[in-house]
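Quick notes on the structure that follows.
A single protein chain has been removed from this complex, and every other one stays in its place.
Chains: A, B, C, D and E, in written order; residue numbering restarts at 1 for each.
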């Protein structure tokens, strides 16, 4: 978790909310669309999309509607198209055993419930157990807020939400699986960043070992003693977050069960479905801010190795239970 | 055992069960096959085979049958052909001493018995002490299940099954040999992954140091202290698994002996032979799932250096007692 | 924080104060400028600018004035132009939430107040919460002094001023944010330099591990024990500076509040505005010295990776609250 | 002694015993050979020889016989030729002092006696103090067995046999020399392999850090603590083997003396000579197995840097007392 | 401070004292020189100069005299020329504040006084606070002795003389500045060399880790424990030297003040000026030996990264108070 790890981010200026709305309008012109189509909502649901991605969505949506024999392209065609562009075509032939389906459902329900009841989590957009692409067996997608500064509480909630999947597995099956690997990778990175890059740990102090030029450094810039302290503080932080997450999920065990069972039944749940099942989110729903510049953030650097299709949503989305 | 070690896997989309069945049908067209030939079973026995491998199998099978003067190509010709494609031609001229043959037989019997009586092991396909290729003096092959998530119990059983060979040597000869080297390599990798990649160790905690982008990293991402803890926890895990394996093999010492002696007699035993010798497996035999996508799994990453011919079966098969 | 890190600085001889004044005069010839324009002040406000940068400023200023329909180019047009050249065009479409605006304002006020009441800080030029370029959400700019030698008191004050942002966040919100990352990076570098390069720590002693030729060194030139001592001494130094900074800001809490609220109101405050709000700076304002050779200083080496647009002001300016 | 050190072995399929016999027959056709020539024996004495090496031997033998004015090429000509191909031409002009000759003789006698009285050592072929090639001042050559598995007892005896030279020097001269350097190198490798690759140490446990793909790894895959444990266990193992070796040589001190003095007298002793001096080997002489595939073994990987001419005999031969 | 650091020195055979005198004579032929010109003295003041450098000096001197309207080129023109060739043209436009001027003057006076009263220091040539080139704010220049062997006392005095600048700052201003960075770099190198290369430390012992071939070594050749011991012994040595230096400067505080004030007044002081101020040096002035081969010395290796213009004087000159 060398600081040097974060500096290879290439910032490409993606269009913002307004920009995307304009681009949608351009690409929708030749398409016969339903009069109910909410272009603003489409733009909202495609944070991080480049112009080419939006063109792709429009074409896909037209094809989907055509295949269904529709006269005009409707909102759900576009949502299908967005999903395809993000995650690739659904792999219907992937045979997932019923036991695994249950694990995935409770894992995702754990994420969704954490996101719902943690103040600083992003509002849920949808949660699904339909596998997508090469790696994802299920995922929860959130409406990200345009945010530039993160305080310790917000980062802590983000860690908890991300640990929600594993915590739910442990509480509901008394067993943990390999499915949380990607989640743990994310929180490991966030926790190490808090301690070594953002100076958010009292014992390690107000230092930042982040160094964009240290690409070729071969040694840790600090001593083994400091390295040990950093490991300890990270472990404490993650342990605390995991206990907090399990406590929350214990209190909300009925909600988790409701959501998981609904997922096993319907496979996809949208925000409104979740609301219908477990009631309104206890925090005021803020306007869904645009995160088109999100990839520029170096505060919470995204994973270099993450496939680009996935990078449009993290850290707002916890795409997990990788196969 | 750096996390970075796992990331060089190249995922080539191999055909799935149905796909292989279709490919077999194509390549079988020009061949006169026995009316009893079960193409579905052939497809089942060739997980991970590419189209070219299947074409190869069909050609080999036709040649084998021709050499035997058969009028049509039969199931056993195909099974021979599959074996040749996997392991290369049998090295009949390899002179193995009777003492070594006994060690190999008990080693393989240890694997097979562990796999038979451990709930989470894969169902046995065949076990043999006929040397194959450059490195294998014998091996046990399993029908892999299509599985995306592994819990700690399943990984523990996999470690035990893999330790079955060495444990059997120790119990039956009071001596251990170099033959378990490949087995130990596999469990070392699995155990380190559990502790450092899947967050399955309580003391090390919910962290994952797996990092697909860390190909060029030069230092451990954690302190010497953490490194020491990881080593300790891995050692405890493996010690526990080894004790468990030896206990199981002590209880099943008669079954091990039966199997080993039968192997010394017949050299190859199929699932039905084993069943005839020691009775039905105590666990419900689940449908043999297709693992054509198996090589994409990053949960239990396969060895980079493994020859491709072998990679079609691990981790489901414990190919060991290398020369 | 290897000493070797500092040696890649390329010293390009930038024009000095007089030089810049002359260059301005050349480029201003074809432009109709206001009779009140103070060219000397312009030269003063553009330390570190190359000839091409000055030409750029003049062109920009002319365009800005033209867009406003002015007859002649005035001082504020030039100041706008300077800002654009330094930080890129203002990103008006960047939506910053009111909560974040508050944090930024108090963070910048913290810097400004520290700079105002610390004897060895540079005199303030302006402070702003208007985001600029890719990374800056706000910044404080200082009139740097031409200085070749820094004593421990001066470097200590510089660290305190740079910690002023985080300290102000902690005191005013009881929470700290990721916005101080760049500040912490700077003080980490300065503190490590004091201890390992300038021999300013009693326990580590009169040594300097700075080595311009050590570009390719792979190991620390000292033992783990010394490395541990260095880490400890750096931590003590930074802890002491942070306590000092918080103490100062506690005493000046009213001034911080005044400045922050004024910033939220007006977004930009110049030196005279600050003086009007909180009174004259308690230290004699020394002549604004020219720092055109500043980039040659190896005493306080600038960050290699810093974007060039920003490098014209540090270490005199604390450009922070990065997004 | 990194595990990664063993993986650069290139396995070239050398002809086996039968293969070599056939190749000899081909190359012997144009040569007038003695009717007593035992081609099978020749094949036995040339394990690991490639076709080209055998052709070389036949040519050399013909030249040697010609130089001696013989009418037909006899067995001893072939044995000379084999020696030349293995070790290069004898360096008659190498002036070795009588003191050194004595050391070499007792060193080699130590190896030979250990090999003779240790159950798991290979049967002796010949022992000599005639220097050969660039590095060897003397050596003992064994008839290797074709063996694929090695247990701990066998590896322990191999270590003892290899330590026999130094032990004999210590016991007979109360001094040790640099001549054992190559022996120590070999046992260092074997002992570290037992502990880190073959899982044969109880404290280090059932792990194998052997990794064929780790060619470019830069760090030990385990902690300093484990590294220390490995060193300790290796040291204990070697100390134990050295004590065992000295005890054996103390008991057989008369046999060592007999052999050493005979070597000083005759320079070369064959198996039958040794038998005549000290009686039959107390273990049943097993058939001399073929080791043509020996170079493929990865269990006891041969030294990468070993000159190819020497690699045909280790680990069966202890070629030592290097100059 | 790896031993490997010293081996990149390229020894170019520079002309010796006689050689330089001859070269001067050649280049002076076309120039009309003052009859009082002391060519031998010129040669003495240009140790380490290549032929091209001497040619350069002659041309410069001629130009300087011409600009002054002189009829013949005089000694001071040559001295100016030598200075220009060594340090580049004087940077008159560099604005150094009076406070900094004082620090520089006392720093240089510290060096000069130490050199004057330490037995093994080189005799002073001149001391100046006129900034030169990119890095030097002032420097003391010495007449080096041709010396091939250095004992511990001599190296100790050299360290003290080099620490004289910082010690004088501390004693006179109760504050230390960044100006000693280059001095500390030099003594760090000398002290580490004494301990690790010249075997001059009792605890580390009679070892030398200097290795000209270790250019590509990646690890310290000794253990962390030894590394720690080396650091400790170096620190003790430097601490002792610093105390010694401060004690000397305390005793000679009046002389330091006299010299510093004279420097602030006249900016440059020659040996005779110093003598006039504080009396004769208490050690017999030995003949100024030639150090033309000095760059070949590997005993006290010069800094690789040092600009060549500067390398003609160290270690005899302490060119410091770098900006």
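Just a few scattered comments:
Throughout what follows, a residue touches a chain if its C-beta (ideal position, glycine included) is under 8 Å from a C-beta of that chain, and two chains touch if they have at least 3 such contacts.
If you're wondering where the values come from, they're calculated on a predicted model, not measured in any experiment.
Every visible chain touched by the undisplayed chain in the complete complex is listed here: D, E. Remark: the omitted chain is touched by one listed residue; of D:35, D:97 or D:272 this is D:97.
Interface with the hidden chain, as seen from subunit E, comprises residues 7, 11, 16, 18, 146-153, 155, 197-200, 205-214, 217-219, 221-226, 289-290, 293, 296-300. Residues of subunit D that touch the chain left out of the display are 1-2, 5, 8, 93-97, 100, 103-104, 134-135, 137, 163, 166, 173, 175-182, 184-185, 187-188, 191-192, 218-220, 224, 227-228, 230-231, 234-235, 238-239, 242, 303-305, 321-323.
We adopt the following convention: only the chains that are shown with their structure count from here on.
Counting only chains that touch, the fewest steps needed to get from subunit A to subunit E is 2.
Both subunit C and subunit E are touched by no common chain. As a whole-number value, the distance joining the C-alpha centres of subunit A and subunit D reads 62 Å. One simple way to say how far apart two chains are is to compare their mean CA positions; for subunit B and subunit E this gives 72 Å. Of all residues in subunit C, those that touch two or more other chains are 218-219, 224.
Arrangement of the chains shown, judged by which pairs touch: a linear chain-to-chain path with two open ends.
By the definition of touch given earlier, these chain pairs are in contact: A-B, A-C, B-D, C-E.
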